[in-house]
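After the structure tokens below, expect a handful of questions from me.
Here's a slice of the assembly, chains where they normally sit.
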Amino acid sequence: MLRPKADALLLALDFAGTFLFAIEGGMAAARGHLDLLGAAVLAFATALGGGIIRDVLIGAIPPNSIRDWRYASIAFAGAATAFFFHSVVQELPASLLVLLDAAGLSLFAVAGAEKALNFEIHPLIAILMGGITGVGGGTIRDLLLAQVPTVLRADVYATAALAGAAVVVLGLKMKLPRAPVAIAGAIVCFFLRMVSVWLHWNLPKVGG
Amino acid sequence: MLRPKADALLLALDFAGTFLFAIEGGMAAARGHLDLLGAAVLAFATALGGGIIRDVLIGAIPPNSIRDWRYASIAFAGAATAFFFHSVVQELPASLLVLLDAAGLSLFAVAGAEKALNFEIHPLIAILMGGITGVGGGTIRDLLLAQVPTVLRADVYATAALAGAAVVVLGLKMKLPRAPVAIAGAIVCFFLRMVSVWLHWNLPKVGG
């Protein structure tokens, strides 16, 4: 999907998001007292699971991260980082981790929505695909740890991903230029997520 | 797969089943004290998860509910109904909900088996695909709630779906006309399910 050269920056950002989410997966393995292999599995699932689900659903098979070996390598590098520098990573301030996670979420949501549109998926479904790209990996990670996925319980997280994806889909459907649209979508997702964390926003509960 | 016009009724029934299963997903979200987004996720998974698994397995990619935006819209309408009319839905008699659920199960099992045959899947596997279409969504919903899927524990549920699918596959393989075969399959599934509920039937346990 990525045009060589022109999209070198986008690819770099995609790799950065993969690495970050992989570190989160590796840290979840640490909290669950798993071994190095478990860290690699959770890093792979967290970083690449959302994109794999999206690719299977939109018909981009084999998925990007199976086709291109660099994604898995970066995921395992993230796992190794979380494993061998565990005490360092754990010392990072929580607010920095939330901020980096929001950055990764934004990137994945924007890239997921754009890729779905490239595969001629209906705009409404393309927004969903952006959301799934953003939160799918964390959901698989939580399932593997036999936990109710935080996306089902938590504050504005998937909602931020969907909002960012919606901006991208609307902008591209209005034939606006690609780069500003992607940046606007990422900013919307990022700020919605960060503001909701700072203000402890939550969506209303069913029956509540 | 659906021929225009001729299958308008079948499409309407498919949409009805989707809406019903989506309401069930939304109600599961209510029981788990999830927010509106969680209700939408569970409604989507419950209503469309079984068909998506079937479509990926038989090679109908992108799956029907990704290709056609109306399925997701109906699923979200079901989630919104369960969310905003929660107290009304909760007042419905349990026997009505079981009956509607059995109707949805029958429809999905029949449609799933027929679609698999259309994709030239072996009859035995087509029966399985009917069963997966019927119970796959509820299974994903239960997994997302970190529960052992009720299909593994419960009384005659998947068995009814498989029986209905088997009737469809046998009938179509015997070149019987399509509409009566589908109706017969749905009736077998529906009554097997309802009778099992009324009589508290259960399959024998392993080692029991």
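Each chain carries a letter (A and B) given by its place in the written order, and its residues are counted from 1.
Definition applied: contacts are C-beta pairs under 8 Å (C-beta built on N, C-alpha and C of every residue); 3 or more make two chains touch, one makes a residue touch a chain.
Given the structure is predicted, the values throughout are model-derived calculations rather than measurements.
J.: With 2 chains shown in place, count up the copies in the whole assembly for me.
T.: 3
Just so we're on the same page, only the chains that are shown with their structure count from here on.
J.: Taking each chain's centre as its mean C-alpha position, how far apart are subunit A and subunit B in Å?
T.: Measuring from centre to centre gives 30 Å for this pair.
J.: Using the touch definition up top, name the residues of subunit A that touch subunit B in the complex.
T.: Interface residues on subunit A, with respect to subunit B: 56-59, 61, 119, 121-125, 128, 139, 143, 146-149, 151-153, 158-159, 202-208.
J.: Can you list the subunit B residues touching subunit A in their complex?
T.: Per the touch definition, subunit B meets subunit A at residues 26, 29-30, 32-39, 41-42, 44, 52, 56, 61-63, 66-69, 72-73, 82-83, 86-87, 90, 143-146.
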